[in-house]
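Notes follow the structure.
A protein chain is absent from this complex, but the other protein chains hold their places.
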Amino acid sequence: MTIQEIEKEIVEEFDIFGDDWEGKYEHLIDLGKSLPLIKEEFKTEDRIIKGCQSRVWLNSELKEGNVVYTADADAIITKGMVALMVRVLSNHKPEDIVKADLKFVDTIGLKEHLSPTRANGLVSMINKMKADALAFIK
Amino acid sequence: MTIQEIEKEIVEEFDIFGDDWEGKYEHLIDLGKSLPLIKEEFKTEDRIIKGCQSRVWLNSELKEGNVVYTADADAIITKGMVALMVRVLSNHKPEDIVKADLKFVDTIGLKEHLSPTRANGLVSMINKMKADALAFIK
Amino acid sequence: MKEQNKIRDQFPILNQKINGYDLVYFDNGATSQKPLSVIESISDYYKNSNSNIHRGVHTLSRKATELFEQARKTVAQHFNVKNDQQVIFTAGTTDSINMVVQGLAKNYLQAGDEIILSTYEHHSNILPWQLWAEENGGKLKVISLLDDQTIDYAAIPALISSKTKLIAITHVSNTLGLITDLEKIKTIAQKNNIPVLVDGAQSAPHMPIDLQKLNVDFFVCSAHKMYGPTGIGLLYLSEKWLKDLATSKPGGGTIKTVSFEKTEYADGALRFEPGTPNISGAIGFAAAIDFVNLVGINAIFDHEHELVQYAQKKMSEIPEVIIYGKSNHKAGVISFNVEGQHPFDVGTLLDKYGIAVRTGHHCTQPLMNCLNVQGTVRISFAIYNTKEEIDIFIEKLVKVIKMLS
Partner (left out) sequence: MKEQNKIRDQFPILNQKINGYDLVYFDNGATSQKPLSVIESISDYYKNSNSNIHRGVHTLSRKATELFEQARKTVAQHFNVKNDQQVIFTAGTTDSINMVVQGLAKNYLQAGDEIILSTYEHHSNILPWQLWAEENGGKLKVISLLDDQTIDYAAIPALISSKTKLIAITHVSNTLGLITDLEKIKTIAQKNNIPVLVDGAQSAPHMPIDLQKLNVDFFVCSAHKMYGPTGIGLLYLSEKWLKDLATSKPGGGTIKTVSFEKTEYADGALRFEPGTPNISGAIGFAAAIDFVNLVGINAIFDHEHELVQYAQKKMSEIPEVIIYGKSNHKAGVISFNVEGQHPFDVGTLLDKYGIAVRTGHHCTQPLMNCLNVQGTVRISFAIYNTKEEIDIFIEKLVKVIKMLS
């Protein structure tokens, strides 16, 4: 699937909840809980992306021309968001990742979590994901 | 004349001008110009009362039980006010000076010049006049 | 109840919906909301009297100066300060503390000297001292907390040495709400002839403070936490320090005369208020104090105390909730965590229900280390908060806990 196709899939997945924000957040929390996103050995200081309050770990690798991300977060809502980002961006060509606009976050009504004034480090994580992808191009 | 009588005299003198503030100020300026109020030899650094902008010199002496003030100022409006103060307070018993309420300033419409936020040192001068009088009592 | 509604009417911001829910503003420890009288005192100033102050000969300048100096008097009266020159307007608590540290560093503190602080200080009452210590070979000594997070007063004498030059202590912990027993601190300090600085950022909004009775050397607080505007605070100096605290921040207005060779500084408050002050801020600060006095600071304390008791009781009934600093002697602040959950998640979901709380370290990382947590969730009250709001909070908190677990 392309990045856009995955974004579309997620939008549809969240559309089911309509105006039910509680449903949406429960789903997000479930996504956060569902899987360990990063190997424990990768949860090192230098892989931490610091938000003021919630911490994110990110690891980027290039595998057969695609960037493979694994990540984690200490707060569960942040972790749910991280899971979505990894699902959308991982396993794609660096060029496509750099171009991705990630509008789905807005569409599914979680835009506030990507506000730069949010204390959760997500914006820094996306910037880091894109910067890593860009580094693989050069 | 008592302090009150002099105050009354001044009030009557200014009453002539009614609402004509220009007349009042011209009179005040004339008062300021009319006489050298202090001997040049008394215009020393230690006799200066500093306002932010306009400086006042004051000398206090006790003569036959009465306080005799001489004073001067570098700005003419301030000097006019100083002349009024000296006219009212000079040559009176220290006890009477300490008690004087100087309401005439309000009555003749020059109250703003005695505002503590005024940059002319007049308030400090009156405080100094009373303090000197008090010192003669003790 | 009718009284309470009348008070709430003064705070238009409270009438808003967040995500479809009525706003419940429980983040007063960070900053309080402002009554209309404060907001209007600022616009009125700009619409009618704005001018630069001091030295002006024109009418507007006199008006503005009088409003500003009247504000100083209002603050002095409220805190029962003897001489209003002891009231210095600063940009806020942090600015006030920095002025004290910088002043003391010049003519009082020496290399090797020691400052005593508590474990529950706000960063603003740690970092300025720490920076001084690092740069000048000073030392910070830290009063530990007992298991209930109250100050271990008995431990203080052992921290004192001949090098101890100051005790800097918060009056009310911004994270825990605990009230420091200043009498105990002062007894020890006076015995050893050590000056005391009190960080009143969190006490001034919540309880009566009489600075003549309190009789400490320095007292600081911020207007924005006590119904006033941002960018203005109080630095109170004792008569001694009004004379002795060195000038650290000079500028226009702080002087008698200036030449490139020699400058003579002004006496009194002006020496510590360089440049154009926050005039509208000072006027708004005074309006805030008028508001506090209209309601009554004792009434505020009682009301908030009742809210704390009520909320702590209800929260204790939720098994997953851990309350920190669970004493009864506290101002309107409660810090807690939900077992196994990150405070950020709790705060984020409460916000979705319209409840504004603060999460994180609250600028008290040393306390967090001591509690051995990453952060906490903090609710903090003001005069306009109600028991009904606490009921809503409790109901939603239970929901949030369910969602997260």
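Going by the order they are written in, the chains are A, B and C; count residues from 1 in each one.
Please note the rule applied: contacts are C-beta pairs under 8 Å (C-beta built on N, C-alpha and C of every residue); 3 or more make two chains touch, one makes a residue touch a chain.
Owing to the predicted nature of the structure, the values given are computational and were not obtained by experimental measurement.
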Missing chain: touched chains present in the view: A, B, C
Among C:Leu127, C:Ile322 or C:Ile394, residue touching the chain not depicted: C:Leu127
Residue among C:Leu159, C:Leu270 or C:Ala356 that touches the chain left out of view: C:Ala356
Residues in subunit C touching the chain absent from view: 12-13, 16, 18-19, 23, 25, 27, 30-31, 33-34, 38-40, 42-43, 46-52, 55-61, 91-95, 97-98, 102, 106, 122-124, 126-128, 130-131, 135, 140, 142, 222, 224, 229-232, 247-255, 257-260, 263, 274-281, 344, 347-348, 350-351, 355-360, 363, 365-366, 369
Touching residues (missing chain, whole complex) on subunit B: 21-22, 25-26, 29, 52-54, 74-78, 119-120
Chain not shown, touching residues in subunit A: 50, 52-53, 112, 115-119
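Keep in mind that, in the parts below, only the chains that are shown with their structure count from here on.
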Distance from subunit B to subunit A - Cα centre to Cα centre, in angstrom: 79
Separation of mean Cα positions, subunit C and subunit A [Å, integer]: 39
Residues of subunit A touching at least two other chains: none
Contacts with two or more other chains, residues of subunit C listed in rising order: none
